[in-house]
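One protein chain omitted, others in place.
As written, the chain order gives the labels A and B, with residue 1 at the start of each chain.
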Amino acid sequence: MKYSGFNPNEEFFVDMQRCIGCKACEMACAECETNGQEPMIHVNYVDRASTVQTTVQVCMHCEDPVCANVCPADAISKDEFGIVHTANTERCIGCSNCVMACPFGVPKKEENYDLMMKCTMCYDRTSVGKKPMCATVCPSGALFYGTKDEIQEMRPNSTPVNTFIFGKETVNTKVNIMMPKGSSELVIF
Amino acid sequence: MAKLPVSEEHIVAQFGPHLNYSPQEGYEGRDEPDQLVKTHCCFCGMQCGIQLSVKENKVVGFEPWMEFPFNEGRLCPKGVQRYLQNNHPDRLLSPLKRVEGQGFVPTSWDEAMTKTVREIQRIQKEYGNDAFAMLSGVSLTNEKSYLVGKFARVALKTKNLDYNGRLCMVSAGAGNKKAFGLDRGSNNYSDLEYAEVIIVAGANISETFPTLTHWIWKARDRGAKLIVIDPRMIPLARTADIHLNVRPGTDSALYGAMLKYLVDHDMLDHDFIDNHTSGFQETIDSVKDYTLEWAEEVTGIDQEKIRMAAELWGKANTSFLLHARGIEHHSKGVDNVLGCINLVLATGRIGKPYCGYATITGQGNGQGGREHGHKCDQLPGNRDIENPEHRKYISEVWGIDEKDLPGKGLSAYEIIEAIHRGEIKGLLSICFNPLVSLPNSNYVREALEKLEYYVCIDFFLNETARHADIVLAGSLQEEEEGTTTSAEGRVIRIRQAVTPPGDARTDTSIILELAKRLGVRTKFDFESSEAIFNELRVASKGGTADYNGITYKKVEDNMGVFWPCPTEDHPGTPRLWEDRKFKTPDGKAHFNPAPYKLPGEVTCVDYPVILTTGRVVSQYLSGTQTRRIGKLVDQFPEPLLEIHPVLAQKYGIKQRELIHVSTRRGEGIFPANIVETIREDTVFIPYHWSGKKSANQLTIGTLDPISKIPEFKVCACQLKPLGEIAPPSKESKAYASV
């Protein structure tokens, strides 16, 4: 792979409370070369009947990806930069194990391709030093791609967190979520 | 002759709207474009910078433009997808003529032009010059806007020219002129950054100006308090510090009560009021009875929330007030605007860093387009068509006799009314789709059918154009050089990325050719867009919207110049009023009494529910462009009736049940979307769709007496659940509804 331009100092920061649900990221994601015209980012209403809250979800790129572990076809791999890559097209058998096991609800089964596809952090762009499409166009800062220093300066009262607690399970990720200052983890339940 | 030549379904099948999707792996050449053209989005007033990828004279994709200071690469879904309007299967590639029973068939430019000129001359000879009207729009560049204004007055010699800005920000324009003597947002948006309190009134920023969200969030990151005034919990309101869910049509009561609170608690900038304003006393007299209790009664907002909002606003050191169509689309739109301005002036927070006030202009060139004379009462430089001095100056620039310059004409909706009365017989339209965008669309359709001759310039066959005798295939934004002026007042460069396909021509060349054939060639001898701009500069010189010192090069070098910019060495004016020299005759900012009045139509036993309308994030205005882009349509495939569960329960309405909505003017059927995010007494329908899916079948044509803006935002309706669940949205095909 062409690692030459990947900037290991730049990271992904997500803050879904800033999300306005516009789906610019979804449209832009489909312009990314790694996934054709299919968007890999997810924007959905949390509960439209009661609120306009939306959430935006990119792949969190877990340290120990559940998706890769449950894959029966060895189709998902993680590279040296911690990017968890989308299913290898020739191996993926479309079983959806990863889709149902991912604790963040990220992988997507493209039914007519019989193939799982997921966010690769815009590998075609990040591997040459550009920012991912979604984080570039996001008008609300719900998605930001840059250095820790930059985010610190922009949002002095928030702390990036990459530890997620699901009951007894702790999931560590490459992607950060912005939390109140001083937080060290996000407890989902 | 303006009836449909064949069935509407037949026209739709041939000319769309059809949905355009990018090929599975993007257009050929997307990876290696011939060039990346730094230009701007063709949609809203934010005018975000974007780079279009061009391959072999086709726009094949985009790349974010990271350096442009307003948006730094950020875009909304419409911006991301805007490149798909190019290469579109519905694109008109040659002039069309209406043939009864056959529809629209291609014709030659010569035949189309000859017929058009003959008809213009016949109608004007028979019924007088003003019987031929022109409707224009502000997606056009400054150059085209200026050209249209000059064309109508000098070539068509009609007074009846108006534009779709009439449905946009005329209330704000009129209010600003009354208060400040000048019509432009007072600050650029970077002044939001350190504002302590931000009021957003009737502006669904997160859906209609998504990229502006960045600046508001930025302020909030630094502790700013956000107050959102809107009948619905819009995405911006969800996280706001205070959401004032105002009852539609009662905005001025709210501002009046807030002003009274400021006065009662002496949260005023007396120095500013005394030295730089006038009209304060009569204005506060007009709100002396507007107690919080009364305001709660009228607006339906909990008085404690109003108090908290007034308190926050009153105590702030810096602030920014933004408003948009939500308060402007009213029969008292100007009053609502003035009510907001009164709050700003009372606290003196204007003309200083991080102290701002602005309307958020909706259309791409809503700002520039409303300054250079394609408005019925206006001449370039935002001059007044009835002011003798202004008339004299412009007549000189145009080289005509002042007596030949027509006077004030009818506004957009009044033109429709005049057609009904038989006073207007012919129409030329460009960049305007009144059948979808004007209120009371049935009435508009009847008017179109009464026209003796209708000629339309457009790049797609929009719904109104289906009634045309001749359609002239014009150009997209990316097919001509020019400038626009963003909502901030920043004049920016629009680049020609590609040339018009097939036999289509640039809008400019079409208008110039018509002018030539109408016998005024010498007045329209322009070699380029820049030449038109240079004449515009002269024409605007000395006016309030002074572009004299702005050149193409200056705009390019600085990524935009803020007007007023009177001389070439002037840097432009990002923030107005720092000198406290207001453009009113007395040089002061004016308070204006804005007492509360009822809306044009109030609820009653027969029509007990308030109907309000608005937009969704994936569509733009009448949808001529965005209802043709596949993914934008898929994001919000059909208009839904938003209704609160309490009201829904009263009628026994179920989620996605079809609801028959009727008003005194029309009716329509929409699926219900039951949500707690709207007031219990109000329903909402977005308006981008045509035909039976159009919300404007229902809306009312009551106009603001000053701005002549129609009252889209409030009318009374009746709901009747039909007991039938709507088929899935995706199957609705609402984008092509007839």
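Of note:
Just so it is clear, contacts are C-beta pairs under 8 Å (C-beta built on N, C-alpha and C of every residue); 3 or more make two chains touch, one makes a residue touch a chain.
Basically, contacts and distances are computed from a predicted model.
One subunit of the complex is not drawn; among "Polar amino acid transport system permease protein", "Acetolactate synthase-1/3 small subunit", "MFS transporter" or "Xanthine dehydrogenase YagR molybdenum-binding subunit", its UniProt record names it "MFS transporter".
When the omitted chain is restored, the residue from A:120, A:136, A:162 or A:176 that touches it is A:120.
Contact with the chain that does not appear here is found for just one residue of B:221, B:384, B:530 or B:556, B:221.
Against the chain not shown here, subunit A presents residues 1-2, 16-18, 32-36, 42, 44, 46-47, 53-55, 57, 66, 69-74, 85, 89-91, 93-97, 99-108, 112-115, 120, 123-124, 127-128, 155-158, 164, 166-169, 177, 179-181, 183, 186-189.
Panel shows subunit B; residues 24-25, 31, 217, 220-221, 223, 239 of it touch the chain omitted from the view.
The working rule: only the chains that are shown with their structure count from here on.
Between the CA-based centres of subunit A and subunit B the separation comes to 37 Å, rounded to the whole angstrom.
Subunit A contributes residues 17-18, 20-24, 26-28, 30-31, 33, 36-37, 48-54, 133, 136-141, 154-157 to its touches with subunit B in the complex.
Residues 21-26, 31, 61-62, 64, 66, 71, 73-77, 79-81, 206-207, 210-214, 217-218, 221, 233-239, 617-618, 631, 635, 645, 655, 673-677 of subunit B are the ones touching subunit A in the complex.
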